[in-house]
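Note that one protein chain is taken out, while the other chains of the complex remain in position.
Labels run A, B and C following the written order; every chain starts at residue 1.
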Amino acid sequence: MKTLDTITVTPETVVGEVAKLVTSGWRMITMSCVDLSPEQFEVLYHFDKELAETHLRLTFPKGMAIPSVTPTLFMAVLVENEIKDHFGVCFDGLPLDFDGKLYLEEEVKATPFCKYSTGTKQ
Amino acid sequence: MAFMTGNVLRNLMGKYSTRLYPIEIRPAFEAYRGELYNEIEKCIFCQSCARKCPSQCISIDKEAGLWTCDPFACVYCGICVEACPVNCLHMKSTHRHVATEREMIEQKGTPPKPKKKAADGEAAAPAAEKKAKK
Amino acid sequence: MARTIIPFGPQHPVLPEPIHLKLVVEDEIVKEALPQLGYVHRGLEKLTEIRDFNQMIQIVERVCGICSKIHAMCFCQGVEEMMGIEVPERAKFLRVIWSELHRIHSHLLWLGLYADAFGFESVFMQFWRIREKIMDINEATAGNRVIVSVNVVGGTRADLSPEQCNWILQELDWVEKETKRLQAVMLDDYTVKKRTVGVGVLTREQAYALGAAGPTLRGSGVAQDMRQFKYAAFDKIDFAPVTAPDGDCYSRGKVRFLETLQSVDLVRQAISRMPQGEIATKFKGNPEGELVTRVEQPRGELLYYLKGNGTKFLERVRIRTPTFANIPPLLAMLPGCELADVPVIALSIDPCISCTER
Partner (left out) sequence: MTAIILGIIGILLAPVLGGLIAGLDRKVTARMQSRFGPPILQPFYDVFKLFGKEPAIVNVWQVFCAYVYVASAAISVGLLFAGGDLLLLFFVQAVGAVFLVFGALAAPSPYSQVGAHRELLQILAYEPLIILVFVGFYLATGSFKVADILAHNQPLLLQMPLLFLVLGYALTIKLRKSPFDLSTSHHGHQELVKGVLIEYSGPYLALVEVAHWYETVLVLGLCALFWHTSIFGMAILLAVTYFAEVLLDNVTARMTWRWMLGYVWGIGLAMSAVNLVWISFKGA
């Protein structure tokens, strides 16, 4: 079975870890959100540097807002907005917040990508 | 400076690259995946095509012997053609003709009967075939 | 002219696909640009819950209407790696041939649209005329013009006969000859240079920090191309990334123009080195585990994050397309440019909005 080599981070340390990677020359590729179980979300931060890859794994309970990395790294702005649209995950301190309306219409309140529960936007 | 001049003057003297489409039609490539059709007399209504189809556009009524494909959902990938165990599905090398209203590809055949009733089934088959050709 | 807000898109003739840019303009100089997406959002990743991993190939192909083959290839490579399937050598070469053909036609399409963005209509027609040849090759060998649907997990569905290979080589000679005729126009013409040199500058550092991908990144002087990863048969093909140093629209155009010619060469190499043999391996079982797989699309690096749970339905498919990564750099390029340069800059990242929104 293939698994991803990841560095596990917590909501408290994620911004610091991202900043550390960025200063040591890593380039953020993207973030992926997975609906793990009825209780938990997982967000993966993918980085690359001269074709090598590294990933940060952040697991957190549903309903919790995680800190935004956009102030550290502007390229995350669309990804975080997309995750907010699809999964209803809230990011604290997101500078350019489309408020769940990047892809979806204003009247859509459900989060379409959640598998285990149809969460609503906080 | 104007490097395009040579090109446009060549075009002016040269051949047309476009075609006057409805008047002149390019012959189809042999391998082109066009309209899907079913040689219904060979079909055994096993439903492999319907299961494999990525867009779920084929529906089969085994009892009535009805094979239906929704051409508006079909993505012309040809997966069903490869999945068919009796090779009765084919793709024409031309695309489906323009239609003024929505119509399904519907073909009616005879589902294979259990062994003992095979004799009865044969009598009904020619009639069913005629219908299918319509 | 006083401060005005110009709604650019979602339906705008110079934009090939729907993206809305709210431009704050003063004296025809753009002060601020805000994007709005969501006009073609389809939620294809979600379909993995009701379509099994074999059917997903046809679905991921429809993420993009231009580089469909490469999406399917990336997905198949991920599933193969997860399941430990060894792909036959010939299939790897076939994948390279079709994916490079897709790159050629995508770049030719882009070069045409780009020329149209700065009002050079005859060049637009020329490039699209050349592109038609590649479409014919796709149609004759794989059965469709764009969505060729040749990939399956374990190899390819179609094969190339020696006659077809010869025919492809002949047609490519014509494509190369015709493309080279336009080289001076795209790279040296006075009016073209006037409209592209120094427009929409993205420095090397900015490009790297904003996560630009593909020709946008290479146009800023960073030699990063996923084909350096040696996926498919790229380990047996000579390849070096094309770069240009200045980070302006001209550099990005130059990278794409040279890549078109390079891809013609890659197809030739692949055809000449392709071994005989099987084109697909049989396999059993379902994918399990998680991985990230990356390939180079015409627009840049494509990332698939796949997670399988041992059933035939994958747990999660996450697609990161290059345009998605190139929108933040676009927002950094726009402020300070002229209104007339907005289409040129917007096109210089080769926006594929259907890819972006999936």
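Please note the rule applied: a contact is a pair of C-beta atoms (placed from the backbone, for glycine too) under 8 Å apart; a residue touches a chain by one contact, two chains touch by 3 or more.
Predicted, not measured: the structure shown is a model, and the values here were computed from it.
Asker: Missing chain touches which shown chains?
Answerer: The chain that is not shown touches these displayed chains: B, C.
Asker: Considering the whole complex, which of C:7, C:310 or C:336 touches the chain not shown?
Answerer: Touching the chain that is not displayed is residue C:7.
Asker: Thinking of the whole complex, not just what is shown, which of C:121, C:173 or C:235 touches the missing chain?
Answerer: From the options C:121, C:173 or C:235, the contact with the absent chain belongs to C:121.
Asker: Since one chain has been left out of the picture, which residues of subunit B touch it in the full complex?
Answerer: Listed in rising order, the touching residues are 2-5, 8-9, 11-12, 14-18, 20.
Asker: Could you list which residues of subunit C touch the chain missing from the display?
Answerer: Spelled out for subunit C, the touching residues are 1, 4-7, 12-14, 25, 28, 115-122, 125-126, 129, 189, 191-192, 194-195, 338-343.
We take it that only the chains that are shown with their structure count from here on.
Asker: Just the number, please: Cα centre separation of subunit A and subunit B in whole Å.
Answerer: So the centre of subunit A lies 44 Å away from the centre of subunit B.
Asker: What does subunit C use to touch subunit B in their complex?
Answerer: Against subunit B, the touching part of subunit C is residues 51, 54-59, 62, 120, 122-123, 126, 129, 132, 136, 139-144, 147, 149, 157-158, 181-182, 184-185, 188-191.
Asker: Touching subunit A in the complex: which residues of subunit C?
Answerer: 36-38, 41, 43, 45-46, 49, 81-82, 208-211, 224, 228-229, 288-292, 301, 303, 305, 307, 315-316, 318, 320, 324-325, 327-328, 332, 357
Asker: Along subunit B, where are the residues that touch subunit C in the complex?
Answerer: Interface residues on subunit B, with respect to subunit C: 1-4, 6-8, 17, 29-33, 52-55, 75-79, 82.
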